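Quick one: the structure is below, and I'll ask about it shortly.
Showing chain A:
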Amino acid sequence: MSEGKKYTFYPGCSSQASATHLDKSLRAVAPKLGIELEEIDDWNCCGASVGHVEGGTLPQAALSGRNLAKARQQGSNDVLTACAACYLNTHGVNEKIKNDVRTKKRVNEALGAAGLAYEGDLKVRHACEVLVNDVGMEKIKQQVTNPLTGLKVAGYVGCQTVRPFAATDAGGDYDTYDQPEFLDDFVEACGAEALDYDPKTSCCGGSVSVHSPDKTLHLIKKIVEAAVNAGADVIATPCPLCQQNVEMYQDAINKKFGTNFNIPVVFYSQLMAVAFGMDANKDAALDRNMIEPLKLVELAKKTPK
Partner candidate 1 sequence: MDATATTAAPAGARTYDLNFARWVYRNVEGGDRISLCMQCGMCSGSCPIGTAMDQGPRKLFMMIRAGMKEAVLTSNTIWNCTQCYNCVVRCPRQIPVTNILQGLATVAVQEGYAPKQPTARFSKAFWFSVTRFGRTDERLVTAFYYFSYGLMEGVRRGLQNLPIALRMVKSRRMHLGAPHRVKGAADLRAVLAKAEEIEARDAGREGRP
Partner candidate 2 sequence: METAQEKKTGVYLCGGCGIAEAVPLDKLDAVTVKEFKVPHCRRHEFLCGEDGVRAIRDDIAAGTVNQVVIAACSPRVNADRFRFDGAQVIRANLREQVAWTQPPGAEDTAMAAADYLRMAITEARKSKPPVPYEEGPYSERILVVGGGVSGLTAARETARAGYDVLLVEQSDRLGGHARRWSKRMPQRPPYQAPQGNDIDRLIALVEADRRIEVRRNCRVVKTAGGPGKFTVTLRQGEADQEVKVGAVVLATGWSPYDPNKLGHLGYGASPDVVTSVALEEMLGAGPLKRKSDGRPARNIAFVQCAGSRDPKHLPYCSSVCCGVSIKQALQIRETDPDSSVYILYEELRTPGVAEEFYRAAQRAGVIFIKGAVKGVGADLTVTVDDALLRQEVPLAGLDLVVLATGMVPNAAGTLGGAEQQAPLPADDIDPLSPIPVAGYAGAAPQPAASRPAAQSSASGVPLLNLQYRQGPHLPVLTDGFADSHFICFPYETRRTGIYTCGPVRRPMDMAESAEDATGAALKAIQAIHNVAAGRALHPRSGDLSFPRIGLSTCTKCRRCTVECPFGAIDETSDGFPVVNSTRCRRCGVCMGACPVRTISFDNYSVEMLTAMIKAVEVPDEDAEKPRVLALACQNDAYPALDMAGIARLPINPFVRVIPVRCLGSVSMLCISEALSSGYDGIVLMGCKSGDDYQCHFVKGSAMAQERLAKIGETLKSMALEKERVQNLEVSIADAHKLPKMLDDYLAVIDKIGLSPLKGFG
């Protein structure tokens, strides 16, 4: 694939606050990889993992329904999402509308209240899957002018990026549920070292970690500890919630378990931005990580200005 491709972009709520660094770095590297992003006009929250509990199943589906209807109004390009939970919801609802007559009918009935409609004729894709299938490792490698040599990265993929869709046609058929390789491939394409890291898809606790971290600290500890033991300089991840949970709770883990963790957690797109020779803060948004990724910052300085 040589020419650029246009996608209708769904940034997701976290892109506005806790995951601004994902948003920034992704938007920065996209043009270099031939990806043109056109944001969905006036997009709303997708409901993430917990919306439906209070809102109900159909209302939650209607949230994605509105996004898809509005995306469709802008054209028939594939919809691209950056966040794993947004992907899960939007893609999931899209599949249901496509395949289940009852769901399509009910969602459209709800959308009708705002004069909207959606047939289910778009494709919803995760940014990583687009990078794997549409862009390809070769092209990523070609953009690397500042290889991240010597950087040891633990590739933590998380759950929802690859489950339940990764190995299915609907998911773009791009990796496995248990041993996904794409993140390590990204890391290596950037010239860094992808460590042998076991808990690739070990759950970080998701939204349960947000409201009840006491229940899930041990899960996050497992993720961090394995990375530290493997000698990682950074943990890389594609999911905003994972990035936040794994980064934010290291203090609490240290307190509870008597450990001494302080390992930075970065997005794959931040790695790419640095590797592509871009600016550490304006593009790679390295100043937005709570735990400063020192080694990566150093590497960014090497960029010839």
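Rule of thumb we're sticking to: a residue touches a chain if its C-beta (ideal position, glycine included) is under 8 Å from a C-beta of that chain, and two chains touch if they have at least 3 such contacts; residues count from 1.
How were these candidates chosen? In short, all candidates are chains of the complex that A comes from, given by their letters.
Keep in mind the model is a prediction, meaning the values are calculated, not measured.
Q: Consider chain A on its own, then decide which of 1 or 2 touches it in this complex.
A: 1
Q: Can you check the complex and tell me which residues of chain A touch candidate 1?
A: 13-14, 16-21, 42-45, 47-59, 61-63, 65-66, 106-107, 109-116, 159-160, 163-164, 177, 201-212, 215-216, 219, 248, 251, 287-290
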